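Just one protein chain is left out here, and the rest sit where they should.
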Amino acid sequence: MKKTMLVLMTMVLALTLAACGSKANDNGTNNAAGGSELSGSILAAGSTAMQPLVEQVSKKFMADSKYSSITVQVQGGGSGTGLTQVSEGQADIGNSDIFAGEKFKDADAAKAQELVDHQVAVVAMATVVNKEVGIDNLTKQQLVDIFTGKITNWKDAGGKDEKIVIVNRPSSSGTRKTFEKYALGTASEDLPGNIQEDSSGTVKKLVGETPGAIGYLALSYLDDSVKTIKLDGVDATADNVKSGSYPVWAYEHMYTKGEPNEIVKAFIDYMLSDDVQKTDITDLGYISIHEMQVKRDEAGNITK
Amino acid sequence: MNAMRQPSPGGPGDAKPAAAPAQGKPDSAGAKKGGPSAGNPARPKRSRRSRTASEWQGKAYTLICVAILIVTIFSMVFFVASKGLATFFTNGVSVSEFLTGIKWSPDGEPPSFGALPFITGSFATSILAACIAAPLSFCAAVFMTELMPKFGKRFMQPVIELLAGIPSVVYGFVGLSVVVPFLRSIFPGQGLGIAAGAIVLSIMILPTITSIATDSLSNLPRGLKEGSYALGATRWQTISRSILPAVLPSMLTGVVLGIARAFGEALAVQMVIGNSPHIPRSLFESASTLTSVITLSMGNTVKDTVQNNVLWSLALVLLVMTFVFVGIVRLLERRARR
Partner (left out) sequence: MRMSNKTADRIATAVFYFFAFLIIAVLASLIGFILYRGLGQISWHFLTSPPETFKTGGGIGPQLFNSLFLLVLTMIITVPLGIGAGIYMAEYSRPGRFTDFIRLVVEVLSSFPSIVVGLFGLLVFVQYFDLKFSLLAGALALTVFNLPLMVRITEQGIRGVPREQKEAGLALGLTRWHTITKVLLPVSLPTILTGTILAAGRVFGEAAALLFTAGMSSPRLDFTDWNPLSPVSPLNPLRPAETLAVHIWKINSEGVAPDAAQIAAGASAVLILTVLLFNLGSRWLGRFLYRKLTASR
């Protein structure tokens, strides 16, 4: 029995050593003496909504022979976690669907200053309702009235006589902030009885199944189970977002602490390359950053 | 010894049968291995000093293990408390607002941090879950020990233990696909809410309470039951007048343990409760628990901000409640022993 324990302890020790060993590899430095091939590893953590995108691109990146010695690890955890980890140096890239300045407020504003923003894609959000509601357009005012509780029945918004069920996001959610800022123009209240889900999959399931439900989803999640509605007569389509006529969209950010090192830069550049922007980003329902005809800054000011 | 009775690991049904046989046959291999001649021929020659050295090392090793246990719990309390208390000391949120406020809007202008909706939500779901599960567990336990012992031991107990092993994500998944649509079709509202949470939780804590009830039923002195039958009592009279009062204290322990488990359950509840940060007006209206709001918002907030710290304060409430539940269980056990 003692021997068994000894063996076990040795294994633990070996694992710990292994742990330390691999940590040394983890720093993401390149050892290319000739400067031709980059190697090392990158950790990108953050937004769960961005995770499928970054994972997909990282697979493609690592399959590329030029970068085959680079390992990219993609983590979820939420935008807040991503920003925390990149600002503390635990992750090389912090994925966020919101400007860092909106998370690091007041006392922490200095932390946001250290982070360099790389906008890699645009995500647009559409208002969705249950199919039975019977409307296909809402004005901005109607939307505001619904999300602030002034309208509680669909018949007051041109639909059938059915109670409105709001499927919102938690108040910490970046998606909710985008929706409030650009669709409503005002903060929405957490009304008693409304439902809050953080994940797009659950929002879609609930809006699809619950009579009278309304919620909002990124374009990539839209399908036949829910009804997408127009905002002030404008369809939530990629083209309308690009031209600036549909306002509910946000940048997908990849933050680095200071300027990125060579391998992180290689990955971000790859992300921004036409090859990725025209295929994977579009396929996954995002909008290419290069095709945007409008730009927006953190305060929400739009420039052509 | 309570959590030992908790569901899967060491459910009383499992640990004991294996232990009992080993007890029954004292002349098992252990004795053979144990003899100095069988194991290690070199040992008898060892000097007294090396023997005491090995004895000392052994004892030191076990003490280190115990020390690790103690360090773990102290560091848990320390770290969670240091983050959780920062809300009050660093961010200046008042404790009374936190515990009694009913408005939760950490990102609002001005922000408010009333956690009462979550605290009531947690209590309501877990107590309701125990109310559903306790009578069912008692029935199951009586059935397994009194009515059909063979069938119960062979079939029902393993199935109930399996129930304990089903991961909570799977429960949440089933709850969202079965319980929620079912409630939605019968009751007003969207199906999500305390009722849905309590139903899912009641199935999850059923094994905990059942195994404790079964345990105490089978530990009853034989004379108790036989005496009652001998007096001409029917089975129901025996169960209701002799057995139930005798097992009630340990049933209560089981119920408290069940509540404790339900109180801390996170993912399954979060999927079916709706997560609205309000005290609901009915059981079928969207509500929140301490655990659901933590899972929902933890990843979205940034470390060391007040929005993040306040979630740690909620975790601290969970931690404190764990101590309270353990305390109640101890109290009940002490009373039961008397």
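Letters A and B mark the chains as written, and numbering starts fresh at 1 in each.
Just so it is clear, contacts are C-beta pairs under 8 Å (C-beta built on N, C-alpha and C of every residue); 3 or more make two chains touch, one makes a residue touch a chain.
What you are looking at is a predicted structure, and each value in this text was computed from that prediction instead of being measured.
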{"item": "Contact residue for the chain not shown (choose from A:45, A:144, A:248 or A:263)", "value": "A:45"}
{"item": "Residue of B:90, B:234 or B:282 in touch with the missing chain, whole complex considered", "value": "B:234"}
{"item": "Which residue of B:102, B:178, B:248 or B:331 touches the chain not shown here", "value": "B:178"}
{"item": "Contacts of chain B with the absent chain, listed as residue ranges", "value": "1-4, 6-11, 14-15, 17-23, 25-26, 28-31, 33-36, 39-40, 43-44, 51-52, 54-55, 57-59, 61-66, 68-70, 72-73, 75-76, 79-80, 83, 135-136, 139-140, 142-144, 147-148, 156, 158-163, 165-170, 172-174, 178, 203, 206, 234-237, 239-240, 257, 260-261, 263-267, 271, 291, 294-295, 298, 303, 312, 315, 318-319, 322-323, 325-326, 329-330"}
{"item": "Touching residues on chain A - with respect to the absent chain", "value": "1-2, 5, 8-9, 11-12, 14-15, 18-19, 21-23, 25-26, 41, 43, 45, 48-49, 51-52, 55-56, 58-59, 62, 71-77, 88, 90-91, 198-202, 220-221, 283-285"}
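As a working rule, only the chains that are shown with their structure count from here on.
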{"item": "Chain B contact footprint on chain A (complex, rising order)", "value": "48, 76-81, 83-84, 87-88, 103-105, 108, 165, 170-174, 187, 190-198, 202, 205-206, 209-210, 213"}
{"item": "Residue ranges of chain B in contact with chain A within the complex", "value": "104-109, 176, 181, 184, 189-192, 271, 274-278, 280-281, 285-286, 293, 296-305, 307-308"}
